[in-house]
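A short worksheet on the structure shown next.
Only one protein chain is missing; all other protein chains are in place.
Right after this comes chain A.
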């Protein structure tokens, strides 16, 4: 296995570019910065001096962590994978359940074409080989939210295999020091989601909601090519962007449309891989990174203290920030896999293998889908960099917020301002306002045209940049007003009237003879004070460079 070996202790310095959660990334280094040379010597270890001595030497070695991921992405489709019931988040409980979803005896699965297409699209976008023949299997276990007693999945022959996903991680302290990494994709399989169990502890009841039962999932299995939480989180973030760009999943982690299980082990480089644990149901990228880093730290700690790692399933407690063994999943399950007899093999075609005269409604052409793949995030970022001379980290930031890129592009379309200026306004001021008020791009009170108009005013020097910020604040507050209206209402336009400005300069000079004297005595900073006073007198409506020119002329005369 080509698991990259990385010094675990360097992780603290690493900074993820595809960032996870605004503001949380700073200072995290200190929290997870980990030294592998721990002090041991608790009583239990002291009883075994020999072993401890060996461990002690081992402890001097570097530890390498190996992380693999299983990601479940809910397919964005109108109906479920094998039934006609609708797919909606937060619908009234058990309102979207067909007879098949409730596993009434005699009902049969009928494969949803849209879900197959979504799997093919995702497979192609992730550089997978699409299997022209794939099979469905039953995976058995008894659980209240799995009404049939088995899940239909693709265990033997999945729809797509052998892909790769490129993602970027920041390696240095500067955001521009990006390193591109690749994680191999083992397979993508189609499977059914389960229902939801709601445990009512006080009444010791379990309530079942089958709305989610049978929704199509893409299980994406990432090979253990990652070595820390940040890498895993960036890979997941990139996958999320790809799924969203394809439209194959909304991939909203908070709504459970993207769920991640992580397999984690640690070992010494050059030695065989360690025993792995699985951390289940991670529903945010931040928790994913935290859980993985905690688990790596825990495993190293266990091993250095002479204990063993159990091959177990653990859950992450986000409140305590630690992982714990899961009670109900203890023990090896025998899933009794068997072929699903009610579904014939899933056959896909390419243009070469398409049977003549085939009904296009009955066949799926891989080539046809490939030709219609939308632009992927990596391509979009490359374009932004090429087209607008944008910094890589800015291209990441634009794609990281839903709708932000579209907003940016709409502003660019309508303004004469420099792309760099637009980037800076969108990423600093606009995004800053959104974050501050916890709004999405769609909820913004400022439209792209309004910002474009504002930037135009700025571009032709009709207003100063500080006035522009004032206008923006006003735009944010009062919907419906145009920037020009605000400018004229608040009299924010730059003074174009040279004579009037000269009069103001004159008045200021007369009012502050002491400062004028300072300038004349050769104090270079004194003129700035005069400029400031003039700007104040004009309510910031004058261009400082123009003021400076007038003042200089007047002072030298």
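A few points about this structure:
Everything below uses one rule, namely that a residue touches a chain if its C-beta (ideal position, glycine included) is under 8 Å from a C-beta of that chain, and two chains touch if they have at least 3 such contacts; residues count from 1.
Here, contacts and distances are computed from a predicted model.
A chain of this complex does not appear here, and its UniProt-recorded name among "ubiquitinyl hydrolase 1", "Sof1-like protein domain-containing protein", "DNA repair protein rhp7 treble clef domain-containing protein" or "Glutamyl-tRNA(Gln) amidotransferase subunit A, mitochondrial" is "Glutamyl-tRNA(Gln) amidotransferase subunit A, mitochondrial". Contact with the chain that does not appear here is found for just one residue of A:95, A:179, A:311 or A:342, A:342. The residue from A:91, A:110 or A:324 that touches the chain not shown here is A:110. Checked against the full complex, the one of A:140, A:280 or A:548 touching the unshown chain is A:140.
Note on the undisplayed chain: of the listed residues A:135, A:208 or A:391, the one touching it is A:208.
What chain A contributes to its contact with the hidden chain is residues 99, 102-111, 138, 140, 142-144, 147-150, 206, 208, 336, 338, 341-344, 362.
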